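The structure follows.
Removed: one protein chain of the complex. Kept in place: all other protein chains.
Going by the order they are written in, the chains are A, B and C; count residues from 1 in each one.
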Amino acid sequence: MSTPVTLTALLYGPDQTGLVARVAGWIFQRQGNILHADQHRDREAGIFFQRIEWEIAPGISANDEEKAFLEFSRNVIKMQARIADSIHRPRVALFVSKAGHCFHDLVLRWRAGDFPCEIVAVVSNHLELASVAQSYGLPFHHFPIFADTKVAGEAAQLALLNELGIELVVLARYMQVLSGDFLEKFGRPVINIHHSFLPAFAGGRPYHQAHARGVKLIGATAHYATRDLDEGPIIHQDVARVTHRHGVEDLVRKGRELEKMVLAQAVHWHLENRVLVYGNKTVVFD
Amino acid sequence: MSTPVTLTALLYGPDQTGLVARVAGWIFQRQGNILHADQHRDREAGIFFQRIEWEIAPGISANDEEKAFLEFSRNVIKMQARIADSIHRPRVALFVSKAGHCFHDLVLRWRAGDFPCEIVAVVSNHLELASVAQSYGLPFHHFPIFADTKVAGEAAQLALLNELGIELVVLARYMQVLSGDFLEKFGRPVINIHHSFLPAFAGGRPYHQAHARGVKLIGATAHYATRDLDEGPIIHQDVARVTHRHGVEDLVRKGRELEKMVLAQAVHWHLENRVLVYGNKTVVFD
Amino acid sequence: MSTPVTLTALLYGPDQTGLVARVAGWIFQRQGNILHADQHRDREAGIFFQRIEWEIAPGISANDEEKAFLEFSRNVIKMQARIADSIHRPRVALFVSKAGHCFHDLVLRWRAGDFPCEIVAVVSNHLELASVAQSYGLPFHHFPIFADTKVAGEAAQLALLNELGIELVVLARYMQVLSGDFLEKFGRPVINIHHSFLPAFAGGRPYHQAHARGVKLIGATAHYATRDLDEGPIIHQDVARVTHRHGVEDLVRKGRELEKMVLAQAVHWHLENRVLVYGNKTVVFD
Partner (left out) sequence: MSTPVTLTALLYGPDQTGLVARVAGWIFQRQGNILHADQHRDREAGIFFQRIEWEIAPGISANDEEKAFLEFSRNVIKMQARIADSIHRPRVALFVSKAGHCFHDLVLRWRAGDFPCEIVAVVSNHLELASVAQSYGLPFHHFPIFADTKVAGEAAQLALLNELGIELVVLARYMQVLSGDFLEKFGRPVINIHHSFLPAFAGGRPYHQAHARGVKLIGATAHYATRDLDEGPIIHQDVARVTHRHGVEDLVRKGRELEKMVLAQAVHWHLENRVLVYGNKTVVFD
């Protein structure tokens, strides 16, 4: 007997009486079995959010069920919906520059089975990580982009992402700003790790800024990349304690740990369809 | 127009297909509006758990609705259920001995509006906190219980709890073991704070034990009191870092902070009907 | 036999070879016994910092020894120094407005023996906390300061602080900006608690700002007040995790816990002479 297929839907829209019952009723009626359902009401904004995960009846097509659910949510309950099934493993590209800590960490977790996805490409503006990518058996694509070649370079990157059917880009300390144009044309999520507790120390050299200000905690922030640098919806943040004993070098070293943990957690939640974006915020159903 | 009454139910029992839909359907049909619903499946044990909070239709009796829901859960879906409404504020007794930190903390939070309950009695085996209880306007009851007067003493305590209609006892560093007999006769929840990270350092003088072992973290554990001392279902735990610089006195001082925070959080969750006990564990819907 | 008197010195200045040995040698030669010594070198800036605590020989005057040490540090090793003895308990004024959580917390810790100081005055621009101050036996001073009476009001406050010999002001959620003029004339340390993780969300209504940005952690920062609001040297910071479930009200409630803990810790370190300010930063010898 095969493992049952599960669907996960993320829904949101104007709050109405009976939403939980109607969604649960629709699933029940089609002989689905709800495994988890988590909902949230933003009372100030009058918005209802739900993540619901269910097993579909045996022998039924997951694709058909997904279409039916999207139709139900659009036409009957009038909610924005996104849906994913447990068969499909999203295709992911990692963007890196020179620093390898997040890259190694993500690949090792992926190989340990932590991430339900396929990492199919490593994209870089430098060559430092080419050989380790290859030692992991991952195709490495080099795009040495400079100010005057940015338009052409991004076009080439986009062509590659399209050709490979990439559904998620993870910026694993990719030290080059993606243009708003690139993000728009790609049209799919891009997760970035910023090496500070945003909104503190946005912009460049955040550990230097933190050291100069004499803060007692440093942070890292994983967020979706948007046209406005460092302003995208925050998925996850964490901090670590520092003291006067820590020079900038130490902040960088401690920060690497944070960056790895925070980025890995954000990617994990994203791949488990736990992150719902609305406006400039996220609802994380963890 | 009056604030709508909300009910909160905690349910558990053998897992069955369609439970979420059936509970949501029952509420919807009676024109209730679900505010929050959180469920959990223990797949190993095959048990389903749910916390569900909803507004009842205007003009309906909360009591009637509660009875109807309990009947539905018992007879139709065959689940264990507990229900509470937003009108009733449980009557609470604080048990204390000499140390005042948890006592002050709970009372100040209660006066700041953090705890939806009525603190109606302070019970102690010592006199140290009599005057501060009185300065808070709280009746203080002194039961100087010794080994040879324990049976009579506990009987007198029980009589007081019954007379006052106490629905929750909080042991705010009450340094005397309640007998299994007392707990059984009282028959309602008793929350205790143990000053270690259970199951490490159960029993007496846990900070001395922790210091002797040279641990690098100390802890505190809030749990429901049961016949087996320090073995009851854990509600909440937390830890704080210690170093070789901390003597036993420092552990005690740092521990006070932990005890306050951990006990207050456990009481808060209990009063918001977020804690479901099954076997010797809890499900905390936070 | 009496407890020996201990002195604690905080030193800093240009780094030179042999500083540890020279300070230790000076103390040893005068039959002092070093209990703790902690030093730090800021290699980038070429500055040496030290906190050193020692018992003076029996029968010697603490005052004379303090003067001798300050002379030694000024003239012989050319370091900036501050010194305190274990006999003197600094006189402290708490400034409050309407919110009582930090106020209660500080006073209860003080009464539990955690703070080696004398709290001798409560100063407020409101009347809300007058009766609780009195119930703790603390003199309450009301200065209802408005924009057009600020100069006169601050002058009256300064007169009181001078009259009472106040050595430390703690702003326990005092919701009024002290002018640079006031700080300069007072000339002694003023510790403030800001309800955000500075430098994020400086200025007013930080929890509203944090909620609007959708951060996943909120913070609190204790710092010395300076002429530039929210820019003074940071003593301590901490954060707590929040989610989409937390509205602004919840952030405020969670933030109160942080504010209490962070402010109490900062005051504690200050009173134990563990905080050395240089430039706009602190070295905390914890």
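Of note:
In this section, a residue touches a chain if its C-beta (ideal position, glycine included) is under 8 Å from a C-beta of that chain, and two chains touch if they have at least 3 such contacts.
This is a predicted model, so every value here is computed, not measured.
Contact with the omitted chain, checked across B:Ala84, B:Ile193 or B:Val283, is made by B:Val283. Contact with the chain that does not appear here is found for just one residue of B:Pro90, B:Pro233 or B:Gly255, B:Pro233. The hidden chain makes contact, of the residues A:His142, A:Arg188, A:His208 or A:Arg253, with A:Arg253. In the full complex, chain A makes contact with the omitted chain through residues 100-101, 104, 108, 112, 114, 135, 253, 257, 261. If you put the missing chain back, the residues of chain B touching it would be 40, 42-44, 49, 197-201, 213-217, 219, 233-239, 243-245, 247, 280-284, 286. In the full complex, chain C touches the hidden chain at residues 17-22, 24-25, 27-28, 31, 33-41.
Everything that follows uses one rule, which is that only the chains that are shown with their structure count from here on.
Averaging Cα coordinates per chain places chain A and chain C 42 Å apart.
We define each chain's centre as the mean of its Cα atoms; on that basis chain B and chain C are separated by 37 Å.
Residue numbers of chain C whose C-beta contacts span two or more other chains: none are found.
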